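See structure below.
The complex is shown incomplete by one protein chain, all other protein chains being positioned as in the whole.
== subunit A ==
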Amino acid sequence: NTDNEPRTGQWEDALTLVALHQDKAAYAELFRYFAPRLRAFGIKMFGNEQQAMEMVQDAMLNVWRKARLFDASRGCASTWIFTIARNVRFDMLRKKQSRKDDISADDLWFDGDYPEQESNSSDSWDTMLMSEKLAPHFDALPPAQRMVMQKVYLEEKSHQEVSDELAIPLGTVKSRIRLALDRLREALDDTRS
């Protein structure tokens, strides 16, 4: 049953079992879901099947070996697996072209938490969102972000309801709202490079 809708928390639980007991059945479940998806990502990025499969094997091996390093309180399993694959891919590309004294994935992507900042409230956006000027930009949002915005702001659903309905992690719902707000902000003023 590889392609059934994933239940929220399913992959985090599986990773925890792998971390605690080297649970091969839990790992197989993760593998059967993520390996084909990483392969599709790899083909998109490399443009060829062979390198994509090399990346899948390396990334999924890291998931198996380093499961203990996964910390569910810092984010969901799919995000952790995606960043592992992204880093493996980057280092594969660089190794092919260059010396060892090089920019590596470890330089570019910090594997840890930055100090917490006071969250800048998005309250002022509630009124901004009603502005007519925003309407055309709203339509230009990426579909996944527009969907979340529509459910939260037009259908007045809670973040948790949207997470359940779309079968995406709660953190991703919050991320997509912040990204959509930032994209709207960027559309309205142009202080960015």
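Note that contacts are C-beta pairs under 8 Å (C-beta built on N, C-alpha and C of every residue); 3 or more make two chains touch, one makes a residue touch a chain; residues count from 1.
In the analysis below, contacts and distances are computed from a predicted model.
**Q** With one chain of the assembly withheld, which option in "Anti-ECFsigma factor, ChrR", "Heme exporter protein B", "Transport permease protein" or "Phosphoribosylformylglycinamidine synthase subunit PurS" matches that chain's UniProt protein name?
**A** The UniProt record for the chain left out of view names it "Anti-ECFsigma factor, ChrR".
**Q** Per the definition of touch given earlier, which of A:Leu17, A:Met45 or A:Ala72 contacts the omitted chain?
**A** Of these options, the touching residue for the absent chain is A:Met45.
**Q** Spell out the interface residues on subunit A facing the chain that's missing from view.
**A** 3, 6, 22, 24, 27-28, 31-41, 45, 53, 56-57, 60-61, 64-69, 71, 74-76, 78-79, 81-83, 86-87, 89-90, 94, 97-99, 101-115, 117, 120, 144-145, 168-169, 171-172, 174-176, 178-179, 182-183, 186, 191-193
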